[in-house]
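One protein chain is absent from this view; the other protein chains keep their places.
Here is subunit A:
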């Protein structure tokens, strides 16, 4: 059994209690607790160092499904992968999926996750119709936009702090086939990205771009634009490749500017003439899931992800600034992701997505150098009136958090007094770091 850790490889320090039955009471523990799904959050939002993690993996049962409406009720520890495996062949798909299918429904709600179709569908929480919340006082409340609406809004994007989501009901959408018509369009810089993005958002359900995080100058933000729609005809599923697993931590030296540069060049070259293809949904939505535990290529010291959203109204300068700082640092690894968020409001008090453009990429965690870069980037985001994504964060300052999440005090009021995370203690701390 692997140790409990976040995706960035921060190890859980403290107790862990597996949960098995949705009608069981919460375990009696000393101190604070926090639900833990599959640990696909990068930083410390899914950790409660010194407290107890409630492992939801055993809460993995489907409860009911209505073919007519697409409403699926399931326990909070069911993963999107399990939903896909069962329901995609029947012609149903989760309305919002992130870049990995190994996330739980509870985790997807708590971070109010977004997908490549944010411009059309909004966030995951927008498709959650009801959920049951189990609080540390033993009470259970069924919450929806109509019943306990305040608690519902606090739980969607609520970072696991309002209680345990024992089960939830989601609306799945109908799909005509398990295949995606996937088109790749190379572009030369950030301006070209925005043009392509604006055009594609009207014609394509899914849009996202991979960019070369080392390119600079005229080439700043050059990359490959991906866009796709569900293919109409019911194509048969092809042979599924078994994922390979990274069997152990790779030494730090494997990842350096040279390998990253080589990777970016190779990636661009391989995908350049791709044009339009018909592919199964897996490689389109979850390219990284083809390599299980790929986070081990960063070695024991792990990785940090930087993800921000920058509002449109400040123009392109902000995005250029952020991309330029990253390219200058030369620390970014492999590919960066660029995606525009649409205007659909998120139902959560603390949801991250908001109209603008989001930039996300991984960095190997290499001490002070990496921290200095993150501080610089945070400054740029703050200046632009943007936000950082708690699901990916490890270092955001309380000042940044307050600016980006003005409704945090409302969540604090509705928080379960026994539920706490390391992230929450950090970003709500009174004093600023030096």
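Going forward, a contact is a pair of C-beta atoms (placed from the backbone, for glycine too) under 8 Å apart; a residue touches a chain by one contact, two chains touch by 3 or more; residues count from 1.
Simple rule for what comes next: contacts and distances are computed from a predicted model.
Missing chain, UniProt protein name, picked from "Cellobiose transport system permease protein", "Protein-export membrane protein SecF", "Short-chain dehydrogenase" or "TrkA C-terminal domain-containing protein": "Short-chain dehydrogenase". Checked against the hidden chain, the listed residues A:17, A:293 or A:418 yield one contact partner: A:17. Annotation: of A:61, A:130, A:216 or A:366, A:61 touches the absent chain (contact as defined above). The chain not shown here touches subunit A at positions 1-2, 16-18, 20-23, 58, 61-65, 86.
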